[in-house]
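Yeah, one chain of the complex is gone here, protein chain that is, but the others are all in their spots.
Here the chain labels run A and B in written order, and each chain numbers its own residues starting at 1.
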Amino acid sequence: MSQHAMQHVEDFRAGHALGLDHRKLGMWMFIASEVMFFGGLIAAYLHYKYRLGFPEAAELNVVLVGINTMVLLTSSYTVVSALAAIRQGRQGRFIAWLLLTILLGVAFLGGQIYEFADLVRQGVTLTSGVFGSSFFTLTGFHGLHVAGGVLWAIVTLVRGLRGTLNAEHSMAVEIFGLYWHFVDIVWIVLFTQIYLIV
Amino acid sequence: MTTASASVSWRRYFWWNTDHKVIGVQYIVTSFLFFILGGALAMLVRSELATPATDLLDGSTFNQVMTNHGTLMIFLWILPVLAGFGNYLIPLMIGARDMAFPRLNALSYWIIPPAGLLMIASFFAGGAEAGWTAYVPLSIGGPPGQTLWALSVMLLGISGIFGAINFLTTVIMMRAPGLTFWRLPLFVWGMIATSLLILTATPVLTSGLIMVALDRVVGTHFFTVTSGGDPVLWQNLFWFYSHPAVYIMILPAMGIISEIFPVFARKPIFGYRMIAMSSMAIAVLGLTVWAHHMFTSGMDPRLRVPYMVSSMVIAVPTGIKIFSWLATIWYGKLRFTTSMLFALGFISMFLIGGLTGIFLAAIPVDLHVHDTYFVVAHLHFVLFGGSVSAVYAGLYYWFPKITGRMLDEKIGRTHFALNFIGTNLAYLPMFIAGLMGMPRRVAAYDPSFTSYNQWATLGALILAFSTMPFLYNTIVSWARGPKAAANPWQAQTLEWRTSSPPPLENFSEIPIVTGGPYDYGEPSAPAAEPAAAPAAG
Partner (left out) sequence: MRERTLFFSAIVGIVLIGAGFAVATQANLMPPEASTRAVAVDQLFRILLGISTVIFLLVEGALVFAVIRFRRQAGDDRPGPAVHGNTSLEILWTLIPAAIVVVIGLYSFQVLAAIEVPGLGPRVIEVVGRQFSWQFRYPETDLATTELHLPVGQPVVFQISSEDVIHSFWVPAFRAKLDATPGQISELVMTPIEIGRFPIRCAELCGAGHAVMTSEVVVESPEDFAAWLAEQQAMANDPAQIFLTMGCGACHTLASAGTTATIGPPLDEMAAVAATRLPGLTAQDYVVQSILAPDDFIAPGFPPGLMPKTFSQRLTPDQIERLAAFLLDQP
């Protein structure tokens, strides 16, 4: 890798003057593109919901998934706490909050898998009809994003244990946090449109 | 400081390299190869269409050739070549040493060769034959290659999104001291508007392509009519991206034109802020017009009207640009370099494309000319007469900067003449064929359209020949053309403040900007003060 490719702080002076960090800015833009991606999937789901009525939606388990939603929401709180901890230089607490985030993320995925399995048992599958196709694709991609986030969290955890992250070098945690909150907010929209508004 | 010795320099273009200048060249050369391939497919199409009956290719093969022609030209030629210009020029134009994310930049490029190979492979696996628009249900039931086609387009979209993130972050974060937004070169403004569109629109296409792929491979029912699927949903998802895509293909090109006119008229650009804001306006408006491709789809008839309005309104910022360019050369001291010729050709041919766009926006007329050769003519005037002219203008302009050599101007003028004649001859007759009743995407046509098609095929032949002097010129000049000075055109944007080609770190010292990039004729000092002027050549 060429020497010049290692970025220096003064290279980003124009943006710093605006109070921006290039890695955070990049993540925000990536999130914007992801919002549009989910927008396309959501548009398909809603289009068909209003066109076909989605009677299969009666099989959805609002209570279970509602609890699962709380789990994911809590994980956003734990991420915020993890970031606060690392910023204060409190390695131990940072590790603990991050571990909790991972556990909550995994629990959410488990809950989703349970809901999916339940629906399949009742005959609603990816290929059973328009509802199945759009429901599983939409929530499936969200689940993939959560899984990706969990892997990212594990990588961050490892870096935290190794000591490469501390109060001065906490941007990686902040950026991970941004991604995690985005995944959470997407879920809130999904949960509302799929489970709450019938 | 000189670059590494010439004997290793060519090798770095074939490997992972995070230098934006290397990546820019990789983009440009790779996409030009696909331009040749797409052009060969076009020649197959025009050869078939030289006679009314299907004699050269059967209907199915013709559809595959036509589909891949369009797909290659859009996703593997124009979009990446413009990204290549952006990659090479943006850091230099803003006085930075590289892009904000150099490794992401290399990744963006390296997605393209495998995606391109996937596209070529799809042709041999039973090629996609549903047009580049891949309407369902036709594309769902199509040959196996259609899935590879969809995968390839998805990958190319992801490459574009990564590029857009890089361009925007770089421009926001890494401008040299004194370089405010209102002093940015207009090419950079064009890339800002383009990147915003790529970021917003491409992911929607990705979501639609995933639905098509799932329907084909897994058996989902997104578009299964008997299960309640709606084929028009695909059209909406597709065009939500593909209309902004045409602005993604023209805004950087217009940016290139804005760079060239001031330099070869020796005059400031006329109406700088209006041109910059027009780029942004076109981008925003461009996100609101997509259903003008769907006027005949059976969509709610009343809903068509807002799309007609927004499509016509786009003519206003476009007109502002054209008039501003005219005013730029008015009273100028015009130098007719090959770059300048292509830029002038751009105006005249893009004008035809743009005016015919208004016909298409008018719903009653569109209901007659939609999906006919009128549209084929319109799109080729804006994309070939427009974007490709601008690409050539940019290549002749920046070739000295990129390679350190000068292109031969006489051969360049021959190239321009052949290109200009060929383009007009190929596409003007198509307008009439469409109006008189010739649909598009047909391998055979009523004999009454024969003369239009024969003129068009002749024009295409001239276009095919026109690339030869260009290729010869490029290859020979790159190898042993006369050495280029740092600023052979006496331009004022920052990339000309460093050697040709630039050193690895772009500038020995980051310049400090004190004025705009087109201040010709100003009594004050030049717009940028480099701490030490680098040696020429």
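Keep in mind that, in the parts below, a contact is a pair of C-beta atoms (placed from the backbone, for glycine too) under 8 Å apart; a residue touches a chain by one contact, two chains touch by 3 or more.
What you see is a predicted model; the values in this text were computed from it and never measured.
Peer 1: What shown chains does the left-out chain touch?
Peer 2: Answer for the hidden chain's contacts among shown chains: B.
Peer 1: Considering the whole complex, which of B:13, B:181, B:336 or B:472 touches the chain not shown?
Peer 2: If we include the chain that is not displayed, B:336 is the one touching it.
Peer 1: Thinking of the whole complex, not just what is shown, which of B:219, B:482 or B:521 touches the missing chain?
Peer 2: Within the whole complex, the residue contacting the unshown chain is B:521.
Peer 1: If the hidden chain were put back, which of B:32, B:149 or B:445 would touch it?
Peer 2: Among B:32, B:149 or B:445, only B:445 touches the chain that is not shown.
Peer 1: Tell me which of B:125, B:312 or B:512 is the one touching the absent chain.
Peer 2: That would be B:312, which touches the missing chain.
Peer 1: Tell me which stretches of chain B touch the chain missing from the display.
Peer 2: 54, 58-60, 63, 129-131, 133, 135-138, 141, 225-226, 228-232, 265-274, 296-298, 301, 304-305, 308-309, 312-313, 315-316, 319-320, 322-324, 326-327, 329-336, 344, 347-348, 351-352, 355-356, 358-359, 361-365, 367-368, 370-372, 431-432, 435-437, 439-446, 519-522
In this section, only the chains that are shown with their structure count from here on.
Peer 1: Across the complex, what residues on chain B touch chain A?
Peer 2: Against chain A, the touching part of chain B is residues 17-19, 96-98, 100-104, 161, 164-166, 168-169, 172-177, 179, 199-208, 210-211, 214-215, 218-222, 224, 227-230, 233, 236-237, 240, 504-505.
Peer 1: Could you please specify the touching residues of chain A with respect to chain B in the complex?
Peer 2: 1-5, 7, 11-16, 18, 20, 22, 25-26, 29-30, 32-34, 36-41, 43-44, 47-48, 51-52, 126-127, 129-130, 132-134, 137
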